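Below is one structure, written out as structure tokens; the observations come after it.
Omission of a single protein chain aside, the complex is shown with its protein chains in their original locations.
Letters A and B mark the chains in the order given here, with residues in each chain numbered from 1 onward.
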Amino acid sequence: MKNITEESKHFLSVQDMVVQYRSEGKVVMAVNGVSFDLDKGKTIGLVGETGAGKTSIAKAIMRILPDHSTYQNSGKVMLDQEDIMSIPEQEMRKLRGHKLSMIFQDPMTALNPVKSVAEQIAEAVRLHSDSNKVQAMKRAKDMLELVGISADRANEYPHQFSGGMKQRVVIAMALACDPMLLIADEPTTALDVTIQAQVLEMINALKEKLNTSMIMITHDLGVVAETCDTVAVIYAGQVIEYGAKEDIFDRPAHPYTVGLFKALPGMNKSSRRLSPIVGMPPDPTDLPSGCSFSPRCPYADDACKRDAVGMQEITPGHTCRCLKAPL
Amino acid sequence: MSALLEVKHLKKYFSTHKGVVHAVDDVTFSLDEGKTMGVVGESGCGKSTLGRTIIHLQEPTEGQIIFQGEDVTHLKRKDLDRLRENMQIVFQDPYSSLNPRLSVRDTIAEPLILSHKFKGAALEKEVNRLMELVGIEKRLHNAYPHEMDGGRRQRVGIGRALALNPKFIVCDEPVSALDVSIQAQVLNLLMDLQQENKLTYMFVTHDLSVVRHISDSICVMYLGQLVETCSTEELFKNQLHPYSKALLSAIPSVDIHNPTKRIVIKGEIVSPIDPKPGCRFAARCPYACEACKEPQKLEMISTGHFVSCCRVKEINQLS
Partner (left out) sequence: MPKEAMQKKNKNKKLKQMARAGSARYVWQRICQNPLALASVIIISLMIVLSIISPFILKCEYSKISMQDMYALPSLAHPFGCDELGRDILSRILYGARFTLAVGFLSVFMSATLGIALGSVAGYFGGVVDQVIMRFLDVMAAFPQLLLAIAISAVLGTGFDKCIYALGIAGIPHFARMMRANILTLRNQEFVEAAISIKCSKWRIIVHHVIPNAFAPLIVEISMSIAGAGLAASSLSFIGLGVQPPAPEWGAMLASARNYIRLYPHMIMFPGIFIMLSVLSFNLIGDAIRDALDPKLKD
């Protein structure tokens, strides 16, 4: 178990985060008690399938959950020794973009089509610093150069850029105010493989250069392998396995993580049949009792279905939410 | 055994107000019965258009399509209907590929009704058989597409394609929209069906790990042109075209101890509008030279391994 003094050293610490939405008279339990830590300059990967609650976690950290449908949002988010869940919205607005910023999945909709890309970046800069127009514009051009777009194209409009280029612009905008924490929500999912390779390469290089901490949200284990230091596997709104990248990839402990790796095509080349995980992810409005993976788990017994399962340590730093682990 | 499907110099051009898009430009390959051919490439490379042109959802501009020894490039309405019983397609998007107003039963029954082979009780029996075949629970008989998850919808789409008992199915990115665990279920289903029914697949995808798993041979496409084709094993071991090399090295590997050595190619795919003759990859190719501006020929390097690159021997140090 971690003790208090150790915890406070982390750059970002998320504790017991809960997010619930209201939808058609039902309560959607999107995030159910998620905790993880992140150090300065490191990257954590949140891996999980569609509907696992990854994006809700990111939005809760940014505090941009939709007001009208959010039913409950609790927990603690310590960023640089400051609880950003309890500060007033006005202060939070100052932090967004400046201390923490987010890259969304679809670069096509994240940019304003009637403003040139440099103007959009400059606007973000001026919102968070007292630089004048000229300084902000210069900063915008520098940022574009940084992400590999030549400054001559600064006055072009988003529709003149291709998908990969737009994503670079979005990243430049997110990085323009030197955020300490960057949340990337599936930043390469909408891109082609060779373009994805370019963008991942660039993200890795920038991280090293700027010493930014990053939360990488993805469903692609390959992307995790290339960019992350630690990994949290998310299932039904909970972290079900948490540890260093080597722990998760070399010694996966939770049956779900093991299943994910087995389901990947090309992993066990000996047999032509793949080994899918049986069944479907649970309905977030009606989660099963006990371990939420138990209905699909080949090892589950009555004990798994009875009580909620806590995180247990497998090796130092590698924890897992399973009664049977290590298998 | 002769090939089930042969495609010779197939071209598909679209005229737009910006110019003529050469979506598929001179593609040639053949596919044996019971085999799977993967077609890979990035968005806009013409892989989907190729599939749709072969099954006559789009009229080919030029070239020849030979199916079961018969030239089917241009057909009359009646012959086309006969051909369609043998050629089917499974679509990428399990959301837009099903009519939101038709239930599972109606979707699967429609091709059966149109073929006039089944009526009344026999029709219901056949629908139930198909539903069972693709693994959809009986209780979903009257369910609508929006009530099901992506995996089940994709199964309905597969059921519809199988209803006419085709020989050849174009799978247009059938698992791209699905999560890994569900993707594996659908891929297994497709492989089982292939074995049971001796199906031949053309598997169009951008996901190289999927294509590696399911295909016997692979075509790599770039901007409408075929750049390399060979057996799957050969491509992953010994890819020769510079684009194939870059594409393969771009897949993020899950092996954290032996990361792939990445060849990052500069630039982006453009749209093939009124392209100049010559290699279309040359603009991004690290080996491009003057000779690349000439039209490239698909050249046999070894048995069954064709590459379209004038410098292929030089680059790979082949004699």
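Some points to look at:
What we mean here is this: a residue touches a chain if its C-beta (ideal position, glycine included) is under 8 Å from a C-beta of that chain, and two chains touch if they have at least 3 such contacts.
Remember, it's a predicted structure, so these values are computed and weren't measured experimentally.
Note on the chain not shown: across the whole complex it touches B. Contact with the undisplayed chain is limited, among B:36, B:53, B:97 or B:296, to B:97. The residue from B:62, B:81, B:233 or B:314 that touches the chain not shown here is B:81. From the set B:43, B:73 or B:115, the residue in touch with the chain omitted from the display is B:115, counting the whole complex. Interface note: of B:47, B:160 or B:241, the residue touching the hidden chain in the full complex is B:160. Touch with the hidden chain on the side of subunit B covers residues 52, 55, 57, 81, 84-85, 87-89, 91-93, 96-101, 103, 110-111, 114-115, 142, 144, 146-147, 157, 160-161, 163-164.
Keep this in mind: only the chains that are shown with their structure count from here on.
Separating the centre of subunit A from that of subunit B, both taken as means of CA atoms, is a distance of 32 Å. Chain contact summary for the complex, subunit A toward subunit B: residues 49-50, 162-165, 192-198, 200-201, 219-223, 225-226, 245-246, 249-250, 259-261, 263-267, 272-277, 280-281.
Contacts from subunit B toward subunit A in the complex involve residues 42-43, 149-151, 179-185, 187-188, 191, 206, 208-210, 212-214, 246-247, 249-256, 259, 262, 264-266, 268-269.
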